[in-house]
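A single protein chain has been removed from this complex, and every other one stays in its place.
This part shows chain A:
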């Protein structure tokens, strides 16, 4: 009979160990899954940490950064002027930087032409009229190279200046056609 009681005791201990192991395993599975899925920090947070208020200078009470505008693009080093340029502005910047774009080439050619004319004149201008004509040309070019809006305004103002042309074929331009279509609908 003594052996039986020892057997019983052994069996009790074994069963208890087994139960303890089950509980431990349960917790391990929970923590392991949380760590794999990435929410370990949220699992069983300590109360003290969640109640703390952030008092840093550049951050709000929750510790988030105040600056909400995030930079989604990296800056690129321009090989020409060695400045940091945003990726979205890089192509237009290169155009101007290298002098291959429309406006920059125009400006450059203007400079060249003005330089050519100014080179022969060392102090005295041979033909002052030529210089005046060159300046007028510059002004005209500058006007032409203005913004499209300015161009549009310029053209529209020209149209308005001629009152006698009310029933002219200018009336059949795209804008009036659109108006007619709208009316039909």
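To be clear about the criterion, a contact is a pair of C-beta atoms (placed from the backbone, for glycine too) under 8 Å apart; a residue touches a chain by one contact, two chains touch by 3 or more; residues count from 1.
Note that in this section contacts and distances are computed from a predicted model.
Chemist: Choose one: "Auxin-responsive protein", "Trafficking protein particle complex subunit", "Transporter" or "Transcription and mRNA export factor ENY2". The correct choice is the protein name in UniProt for the chain not shown.
Modeler: "Transcription and mRNA export factor ENY2"
Chemist: Out of A:35, A:80 or A:109, which is the one that touches the chain we can't see?
Modeler: A:35
Chemist: Please identify which residue in A:4, A:71 or A:102 touches the non-displayed chain.
Modeler: Counting the whole complex, the residue in contact with the absent chain is A:4.
Chemist: Write the list of chain A residues that the hidden chain touches.
Modeler: That gives, for chain A, the contact residues 1, 3-5, 7-17, 19-25, 27-32, 35-36, 40, 43-44.
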